[in-house]
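Single-structure report; data block below.
For this depiction, one protein chain was excluded, whereas all remaining protein chains were kept in their positions.
Up next is chain A:
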Amino acid sequence: MAPTNKYSILLPTYNERNNLPLIVWLLVKYLGSEYEYEIIIIDDGSPDGTLDVAKELQRIYGDDKIILRPREKKLGLGTAYIHGMKHATGNFIIILDADLSHQPKFIPDFIKKQAEKDYDIVTGTRYVGSGGVYGWDFKRKLISRGANYVTQVLLRPGVTDLTGSFRLYRKLVLEKLINSCVSKGYMFQVEMMVRARQFGFSVAEVPITFVDRLYGESKLGGSEIVGFLKGILYLFATT
């Protein structure tokens, strides 16, 4: 493993006052002294004072480890990544949700996997091997598996989990992908993988567990499903 690799972790936040200190603590725990890293917090003007929490964490862990890149208001996820990446000093970028559904303990797996064949992207998968979810009822699992199956059949993306957003990217690769993606929301994550394949980037997967702490507070209603289908059909017709 090249000791010169540095990992910039991007954490876009909106109203994550309670989760942010925990996710940062976990990141520090699992990246510790073994890896070179920085945590870039992109807060979109959260009314709950997430930014104050971030500042406090910066005081505790140091401004070489915690970097703040706040924005005025809630803007798109893609632009949050670009905004956060502007001053990132790592050659790799790690993206995960700040709400603790993604566990930092898997990051060393991502890093090892990347080094195996010098992959451009390593993506977490809930659908393979020891991967899985916690806190999902039957309906949620059915929608997830059904949507995943439709995506697999129509797009043949070469990866098993497209909507997950726990990923490691080579920095230049992520920049190129973001600039070529037009979808919003979680379709953005799908499009990133489809475009990655189009550009010929190498992608590997590691199993992850997804812990849903909202306990079945399903965000998947009828309009989300329609939106998903529209997004898939758009990619189906254009890529």
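In this text, a contact is a pair of C-beta atoms (placed from the backbone, for glycine too) under 8 Å apart; a residue touches a chain by one contact, two chains touch by 3 or more; residues count from 1.
Quick note on the criterion: contacts and distances are computed from a predicted model.
Missing from the rendering is one chain, named in UniProt as "Dolichol-phosphate mannosyltransferase subunit 3" (options: "Small ribosomal subunit protein mS29", "Dolichol-phosphate mannosyltransferase subunit 3", "Proteasome subunit beta" or "TFIID-18kDa-domain-containing protein").
Within the set A:L100, A:I121 or A:M187, the residue that contacts the chain not displayed is A:L100. Within the full complex, the residue among A:G32, A:G45 or A:G146 touching the omitted chain is A:G146. Of the listed residues A:L68, A:I82, A:V211 or A:L229, the one in contact with the hidden chain in the full complex is A:V211.
Here the missing chain is touched by one residue of A:G76, A:G132 or A:G227, and it is A:G132.
Listed here are the chain A residues that touch the chain not shown: 17-18, 21-22, 25-26, 29, 52-53, 56-57, 60, 100, 103, 126-127, 130-136, 138, 141-142, 144-146, 148-149, 153-156, 198, 209-211, 213, 235-239.
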